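For this depiction, one protein chain was excluded, whereas all remaining protein chains were kept in their positions.
Just so it is clear, A, B, C and D label the chains in written order, and each chain counts residues from 1 on its own.
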Amino acid sequence: MIQALASTAERDKEGDESGMRVTEHPILGGLTPGRVVQIVVDGKKIEAREGETIAAALLAAGIRVNRYTSKRHEPRGLFCGIGQCTDCVMVVNGVPNVRTCVTPVASGMVIETQHGSGGRAESDEEV
Amino acid sequence: MPRGLTVDGFPTEEELKKSPGYPSEERFKRGPVAVVECVQEIPCNPCELACPRKAIQVGVPITNLPRLDEEKCTGCGICVARCPGLAIFVVDKTYSDKEASVSFPYEYVPLPREGDVVLAVDRAGSVVCDGTVLRISNPKRNDRTAVVTIAVPKGMADEVRGIARIRGERIG
Amino acid sequence: MSVLDDDLIICRCEEITVGEIKKAIREGARDIAGIRRRTRAGMGLCQGRTCESLVLRILARELDEEAGRFHPNTARPPVLPVTFGVLAGEPDE
Amino acid sequence: MSRGADVIVVGGGVIGSAVTYYLAKEGLDVCLVDRGDVASGTSSACDGNVLATDKEPGFDSQMTLKSQLLFRDLQEELSYDFEYRQRGSTLAVEDEEQEKVARDWVSRQVAAGLPMRYVEREEVHDLEPMIADDIIGLVECASDLSLNPMALVFAFVHAAESLGARIMRFREVKGILRDAKGAVKGVDTAEGPIESKRVVLSAGVWSPFIAKTVGVDLPVIPRKGAILVSERTFVVGRRKVMEFGYLMTKFGGGCSRKVEPDMDKYGIAMVFEPTPHGNFLIGSSREFVGFDRTCTSEVLTLMARRAIRFFPAIKDVKVIRSYAGLRPYTPDHLPIVSPVDRIPGLYIATGHEGDGIGLSPITGKVISEMITGKPTSISVEPLRLDRFEKKAAGAKTTA
Partner (left out) sequence: MAVVGAGPAGLAAAIEAQKRGLNVLLVDMNLKAGGQLIKQIHKFFGSHEHRAGTRGIDIARDLYEEAVSSGVEVWLDAAVYAIYPGPVLEIARGILATRTASKEMVHASRVVLATGASENAVSFPGWTLPGVMGAGAAQTMINVERVLPGKRVLMVGSGNVGLIVTYQLLQAGAEVVAIVEVAPKIGGYGVHSAKVRRAGVPILTSYTVLRAFGDRQVEGAEIVAYDEHHNPIEETRQFLDVDTICIAAGLKPYAKLAALAGCELIYSPVLGGWMPVHDENMHTSVPGIYVAGDLAGVEEASTALEEGRLAGLSAAESLGKGGPDAADEKESIRERLSMLRIGPFGKARADAKSEVIKVGEKICRAG
């Protein structure tokens, strides 16, 4: 039981403040160190593991809202996780509607919460 | 009031005793034995191949309920980690004067350690008594399914089927 | 049953509600395509991948028919979003 | 046997629904019959352009202008929002050769009373910021407008219903019934006949099959047109933009385009139309392939390529869907809005090709005027069915 305490403490040490990373796993084993890349989310620098999806990196950082809808301006996040429902889309490197659940992070990637269609104006009616 | 596997999610005593994988009380008296808690006809038979003594038979079709040949079974426990449904246990009601031992699959981290006093749970996940960890076995052939053996008061041998997971919250 | 509140969103992309779908049925929609044309349910980025089966269930219930009577929307290319650039098939400069 | 009606309208597309609306407005008991849902054929597979700019100067463009004025009224009359937007439209001119034809086009249209002008090179990007750098001029038409075609059908249908019209969906008309004297007495449907002394046939490309049941040959054939739909995205343009070469694909001749041969083979011409929902539609293609409504790889590829040529910025915008519709083509590009002289009580309203949406109000109005015996809002002579017979006869004489 003291062991368990230690492993929780280690989590925090690794900078996983939200405690969302699955560092130890009975089947998958310990989380291999892996290369860390920096991404920028809404202007804030965040560390991500190379190869993971944007959605995973955000969840690990405690970010669950990926976008706000056009009509009701409601928050949306990860839903299907397989690139089908397109609810987790964000503006990535200036491109709107990028499916974050299937798109891997890359060093220096600039990610923004998407509002509506992510365009420079919501629709031509609102110009 | 037990409502059965499909409502409560775990088998009742009656469902278990009706199944061909459940040892007789006489067999329990003679030492460790496998308890196969597989009471639904599902297409699955690794238990059959797991046993070196062919003490578990499924046969054809593979939806047959596993049948335990309690004379052949030595309670070695190889089948415990091989059952994909984690539905096989080894119970030794002769472990000591006052205690029985129960072996069960355990796929969580962290693992308990030998000698730890743990919270033993029944099929419904309720803590029913303390248990003492006797063994943790996790050889390669188990493919990451550890088998934990704990000692519990003899009267709990038919109830205890696991331990409460060791979690951060419970520490201290 | 509260889960059928008219205000409940069914099409997550276009934010179309149960109420709007029921209204479309009252106005004559008899299939998924008819609902889509009247409400935009299924016209968004995901093209109905999430809501199609929900719309199908509402149709079946409102019209008291078997779900299997309602055909899915006609499949048309592209079945998943692809850029004009890729579709145009021109090599990148 | 269903209750009869003053008029039966066959076909619940935009033309049939407009006809139904205008007839109901005149107080007639109208019954609209469609084998499926309303707005489920060609009117659900088109764009929402109401353009005068691409019409032949003269009768053709005048008729559109009249229709555009009717739309202004309809916006008030119809309670159902059909996403009416009058933003005008532009035609993109690629080179000096096109420029010459374009300037001539503008002057002829202006002479015919259309609010058009030629936009010089310096002003091109003020009007269309996203358009390709090498576009040398634009033809602008201020009166052109856009709307949602399916919503327009629903708007007509709802208004007609509230005026007492009956809408019979999912009832297939098998043929037209005549009395002993040869006059119309109703229609035959899968669920039995419906009586009426007047029938308006407005079933688009499917009209000839029904007309044939009374021995009428309609020179209407399906011409397939495909459309690409984008995701919701940034503002690429705020109004309709077409390539000037579109006119060439529509009418043929005039001036050439510098395009790969397949572009002309499939009649590809860029048509850009923003919707109020944040996405845009890309057309267009023109093919005679019978009743095949599938989208083909070649056409979609070429349409995407042509669209990028005019709006390079959309290269990274995603296409989420395509569809194709069967436009009712006639040999002289004018619709048939006409009584059938040989069969008293039978009227034809079809053959609008790509202009059905835009011409639906004027068509509906004219048919209602014909049936109620009022003077028609526009001259209907050029729209008469017998013009084809006359032409055929004329051709024979000349030969």
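Just so it is clear, contacts are C-beta pairs under 8 Å (C-beta built on N, C-alpha and C of every residue); 3 or more make two chains touch, one makes a residue touch a chain.
Everything numeric here is computed off the predicted structure, so don't read it as measured data.
Asker: If you put the missing chain back into the full complex, which of the shown chains would it touch?
Answerer: A, B, C, D
Asker: Where the complex has a chain not shown, which of B:2, B:46 or B:153 is the residue touching it?
Answerer: Touches the omitted chain: B:46.
Asker: What is the set of subunit D residues that contact the non-displayed chain in the whole complex?
Answerer: Touch set of subunit D with respect to the missing chain: 296-297, 300.
Asker: Could I get the residues of subunit B that touch the absent chain, sorted low to high?
Answerer: Subunit B touches the missing chain through residues 5-11, 37-46, 49-50, 61-63, 82-87, 107-109, 121-126, 143-145, 161-162, 164-165, 167.
Asker: Identify the residues of subunit C touching the omitted chain, counting contacts across the whole complex.
Answerer: Here the touching residues of subunit C are 1-3, 5, 7-10, 12, 18, 49-51, 53-54, 67-68, 71-72, 74-80, 82-83, 85-89, 91-92.
One rule holds in what follows: only the chains that are shown with their structure count from here on.
Asker: List the centre-to-centre spacing of subunit A and subunit C in whole Å, with centres computed as mean CA coordinates.
Answerer: Each chain's C-alpha centroid was found; their separation is 28 Å.
Asker: Once you find the CA centre of subunit A and the CA centre of subunit B, what distance in Å lies between them?
Answerer: 40
Asker: What whole-Å value do you get for the distance between subunit B and subunit D if each is reduced to the mean of its CA atoms?
Answerer: A distance of 74 Å separates the two centres.
Asker: Mark out which residues of subunit A touch at least two other chains, giving numbers and ranges.
Answerer: Answer for subunit A, listing residues that touch two or more other chains: 70, 97.
Asker: Please list all residues of subunit C that touch 2 or more other chains.
Answerer: Within subunit C, residues 44-45, 81 contact more than one other chain.
Asker: Touching subunit D in the complex: which residues of subunit A?
Answerer: By the definition above, subunit A touches subunit D via 70, 95-97, 116-125, 127.
Asker: With touch defined as at the start, can you tell me which subunit B residues reach subunit A in the complex?
Answerer: 107-111, 113, 116, 144, 146, 166-168, 170-172
Asker: Write out the stretch or stretches of subunit C touching subunit D in their complex.
Answerer: 14, 27-31, 33-34, 37-38, 40, 43-45, 47, 76-78, 81-85, 87-90
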